[in-house]
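First, the structure itself, so that you have it in front of you.
Missing here: one protein chain of the complex. Every other protein chain is in place.
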Amino acid sequence: MSIMSARRAHLTALGLLALMPLPGLAQKPDLEMLRAVIQVSDNDPHKWNLALNNARNVQNDLGAEATELEIVVYGPGIGMLKADSPVAKRVADALGKGIKLVACENTMKAQRLTYGDMLPNIGYVSAGVVELMKKQREGWAYIRP
Amino acid sequence: MSIMSARRAHLTALGLLALMPLPGLAQKPDLEMLRAVIQVSDNDPHKWNLALNNARNVQNDLGAEATELEIVVYGPGIGMLKADSPVAKRVADALGKGIKLVACENTMKAQRLTYGDMLPNIGYVSAGVVELMKKQREGWAYIRP
Partner (left out) sequence: MSIMSARRAHLTALGLLALMPLPGLAQKPDLEMLRAVIQVSDNDPHKWNLALNNARNVQNDLGAEATELEIVVYGPGIGMLKADSPVAKRVADALGKGIKLVACENTMKAQRLTYGDMLPNIGYVSAGVVELMKKQREGWAYIRP
């Protein structure tokens, strides 16, 4: 049984308590939404393209509105989000389609990269690996292309 | 605390509601069953053998009846399940032992592969990466050899 169907079972069972506000339950309880964090940590443009392919295929299969995707870029993979990235054009396309791309600030610090060195419109997290852990705890799937 | 033990805790706490049917609860509530999706997305027969080793080792350690395993093959890994696969014999053995192997139809389309080009008795999913997300949401572990 999935977490989500377990949740539903509990909500059913708790029918008489239904008027209580449930902390953490969004107003539109998108129970069917599928979410994934996609890890990019290799210094390998082939992998960067695979990560972008995976994200695109999820949107094509499920519809962009039924899914939430975040590509977490860290360690040796950081070049994917640098201003001179060979996949800059595809990153911009992905951002335009609602896919989040985030760079690890720990990695940037270690490589003396500033925000100005990075592609526009991306997001930032303090530690890529911690972001992957947090998202998994929130029920997101993990994909490592 | 695991999802499963959380579930058990709730069932205990909800003891007086126990007569209500719980949607999604199987008749044999195999709470101890361990399930994993195993990702194969590299064009690398060495990785294909590792994936099959991992599945075999899980069955050896837990017993085939106490586990459910699905190897999801997509992207550059698709050759693992083509009729001329170098691991064809091992794939047949794994299928015979109850391990599921599924090929990604998106990948097949992109590579102009038909069902006739593939090994017998495998399964199919429309998008390998979506299958990995769905299974994780249902509580399956994710393994990337």
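Note that the chains are named A and B in the order they appear, and that numbering of residues resets to 1 at the start of each chain.
FYI, contacts are C-beta pairs under 8 Å (C-beta built on N, C-alpha and C of every residue); 3 or more make two chains touch, one makes a residue touch a chain.
Small disclaimer: the values here were computed from a predicted structure and weren't measured.
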item: Selected residue (touches chain absent from view) among B:A36, B:I78, B:V91 or B:V130; value: B:A36
item: Residue ranges of subunit A at the interface with the undisplayed chain; value: 3, 7, 10, 14, 17, 20, 22-26, 39, 41, 75-76, 106, 126-127, 129-130, 132-134, 136-139, 142, 144
item: Those residues of subunit B which, in the complete complex, touch the missing chain; value: 1-6, 8-10, 12-14, 34-36, 50, 53-54, 57-58, 60-62, 139, 141-145
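Going forward, only the chains that are shown with their structure count from here on.
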item: For subunit A placed onto subunit B, the superposition rotation in degrees, Cα atoms, nearest 5; value: 120
